[in-house]
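Yeah, one chain of the complex is gone here, protein chain that is, but the others are all in their spots.
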């Protein structure tokens, strides 16, 4: 293990998640630093997404402490209701199978992301209904923030489109922009490069570097695309069968024999291309009419 | 697509036996469906139940199905033009031919027209049916056009509604129907907040209508409160009941939520029915006070000593129509308030959050939106409007009983929203005119009203699940100069 230096942003300690008899995440601890890109990698079923869902409040972990350090203090994510994780702890996330508000416009998606701020400005709708200037000003600012991110993800031209009509890669970018509009301190990305072509992955890497270096925000990402991970991460955590097997700089992890064994060692770990894996649960879900 | 079409038209001639077989099977199913229930009608003879046969009806119905199916097959097999001509002819002939029952006549004409429409589409597009997507796109365009036109249709419609009571043809029954339709428009607009915007299927909306109606009736009965005091109170009570009922159920999944609201609606009705001491039970409450002219004057011919009546106030002759017209304006104003409110709130954070919830509630949570509070707000606000409508209903009728608040009432309001297009304000108006207005206009067909209504709900779901005029305009634009839609259409064409 190589030491990662920096100011801690998120400390994960002994995170364990059981579903009945299945242990999806088993005693995982690591620290993500401020202004760094931390990548969580691992073969399918290693517990990456489960860990994400614990972090963002969709599951409550069986055991573990998830401490988020902000200037305002420390937030224990495992104790917060799902919606408060974004509202109070300022942790934003995207989803493996993109979850946009498909019938709303691109701009509206970004405005909805600023809900809590605008809700206060609208006096919980009273000032808004009366059309007071307080709210109009707040809305104008919200649009400006949205425009900033639209420029960054190169979607300004499409601002008034229905989000569902955007091409796939643009939808991924929009989801990141939407998460950024919540003004987070930690951005969690669940396979942002899945389904992107090489050029789009390159753009994505650039965007993430911008977010880290210019916006000064910590990024935690799950990714299969090793070229992206190795290029931009400051810190890589490797999971396998729910356990952490390696943790360190990209260079260290790349040469760690445990990691190589987990990925290539045994025959049964032969992986399907990520595109196919990704599509499988989606198909099932669509059939269920979810 | 062209390749497919040419392949189909390249098929050798018509396969007559196969065609007859297909149509025959359909006719056989129709026979099995109609034979026992239509063909053998149970009738009371003395104290005994017997059956009287009606085989002619069955035979005609089966024959119609057979012919209709052949028409559809022919359309599919690229014989659209002849089918179009024949089906139009059949529709016209059916109009004049004597049928044993009006229902069969309607079925014959409607069926022939539907086949004609399909044949016409085929003749034009060279394909038997449009795909769901194409249909959606065509209807979206219509919806968009209506939405654009709403800018001038809206004011004209409101103007028409305002002058309606003074039109020469506006007798008492016209104004009464107007009140009825406006009541349903208001209820539809209210429910639209929950169903159309927030995407929560509420099957018990009538419960809040009932709460509003009974609030007014009971407050007036026990405490002698006036209508103008009761109206806000009734809205408040309905909203409170909305919060109380809504709080535990709002985290349920869509269909469970629907069933639970249905349960609540029925519970409230049964309680009203059986709590005789308080609510009058099945007899309901009568003698509910009529509204006064803003508390200034009553609409009485001879007001009590020391008070002044409406006609005296304005120095005009007494006319019972004054009260009706006043009620008409009252409901018009209430409905327009709901509309104005909805149009405004759509552009506020709450409104956008409602629509976002409808689209994807998990994403909403990840953006820090408190789902429960937002849904509760939708539920309570819609309940409040239901409550207003309820107390208006009570004061207009002067009599209420649990009979008026059955599940079917909820279903009618829901159908108005669903048919018109979820979330579309103008759609609700159109749907209310169709669902409430048409049966009033064709009273002779009144017994088929609910039949057609149920069928309509099924058809609209099959044909266009989002509703006839469903179309959504963004609540905010970044590039307002050119219409966003146009821009999108351009780029789609460019693709």
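As written, the chains take the letters A and B, and residue 1 is the first residue of each chain.
By our rule, a contact is a pair of C-beta atoms (placed from the backbone, for glycine too) under 8 Å apart; a residue touches a chain by one contact, two chains touch by 3 or more.
Just so it is clear, contacts and distances are computed from a predicted model.
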item	value
Undepicted complex member, UniProt protein name, chosen from "Branched-chain amino acid ABC transporter permease", "Thioredoxin", "Protein translocase subunit SecD" or "Dihydroorotase"	"Branched-chain amino acid ABC transporter permease"
Absent-chain contact - pick from B:226, B:274 or B:372	B:274
From B:20, B:59 or B:103, residue that would touch the chain that is not displayed	B:103
Selected from B:50, B:226 or B:372 as touching the chain missing from the view	B:50
Where the unshown chain meets chain B, residue by residue	29, 32-33, 35-38, 40-44, 48-51, 103, 199, 201, 203, 248-249, 252-256, 258-260, 262-264, 266-267, 270-271, 273-274, 362, 407-408, 411, 414-415, 418, 447-448, 450-451, 453-458, 461-462, 465-466
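Assume only the chains that are shown with their structure count from here on.
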item	value
Complex contacts: residues of chain B adjacent to chain A	341, 344-345, 347-350, 352-353, 355-356, 359-360, 362-371, 472, 474-479, 484, 487-488
Of chain A, residues touching chain B in the complex	56-58, 82-88, 92-93, 95, 99-105, 107-108, 111-113, 115-116, 118-119, 122, 124-125, 128-129, 131, 135, 139, 143, 146-147, 150, 156, 159-162, 165, 178-179, 182
